[in-house]
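Below is one structure, written out as C-alpha cells; comments come after it.
Yeah, one chain of the complex is gone here, protein chain that is, but the others are all in their spots.
What follows is subunit A.
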Amino acid sequence: MIHFILLFSRQGKLRLQKWYTTLPDKEKKKIIREIIQIILSRNQKTSSFVDWKDLKLVYKRYASLYFCCAIEDQDNELLTLEVVHRYVELLDRYFGNVCELDIIFNFEKAYFILDEFIIGGEVQETSKKTAVKAIEDSDMLQETVEEYMNKPAF
C-alpha cells in the first residue's frame, strides 16, 4: 500500500500531497520537511529508493518536479516507479504536455486525476484510457468557475 504521495519542486516547495493514512497535520508537516530534505540532498546518480523509518521512499524526478511515494516494506519498488510514471502520463494526457505550472494553477485537477488513478493507497485503474475518460466525464459535469461567473446569478 502506498502511504502517501508528495510532489515537490527542486527548490523544496511542496506542490501536491496526498495521504492514504490519517495523521495529524503537525506530524504531516514534520514528515514532509524531513523527506524533502532527504531526497533533495541525494545525488542525481544514486538509486531512486531510500529506506525511511519502516517505509521505503521511491522517487523520481521529472523536469523540475520530484514525485515521491512512500511504500511498505513488502511493496515492489519498480512497480511504484511505474505508478509514478503512469501518473505523469495521465497528467500529460490531461493537460497536454504538462509542466509544473499546470499543476500549480490547477492543483485540484491534479488531485482529481490522482484520485481516479489511486484510491486508498492502491492502484484502482491500470488503463490510461479509462482513467482519462473518467476524469473528462466528470469534468463535463463540472462547470468551470469562468462559466459560472458568466452566468447571471438570478
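As a convention for this text, a contact is a pair of C-beta atoms (placed from the backbone, for glycine too) under 8 Å apart; a residue touches a chain by one contact, two chains touch by 3 or more; residues count from 1.
Simple rule for what comes next: contacts and distances are computed from a predicted model.
Among the names given as "Propionyl-CoA carboxylase beta chain, mitochondrial", "AP-3 complex subunit delta-1", "Acyl-coenzyme A oxidase" or "Glutathione S-transferase omega", UniProt records the absent chain under the name "AP-3 complex subunit delta-1". Residues of subunit A in contact with the chain left out of this view: 1, 14-17, 19-20, 22-25, 29, 43, 45-51, 74, 76-79, 81-82, 104-105, 107-108, 111-112, 115, 119-120, 122-127, 130, 134, 137-138, 141-143, 145, 148-149, 152-154.
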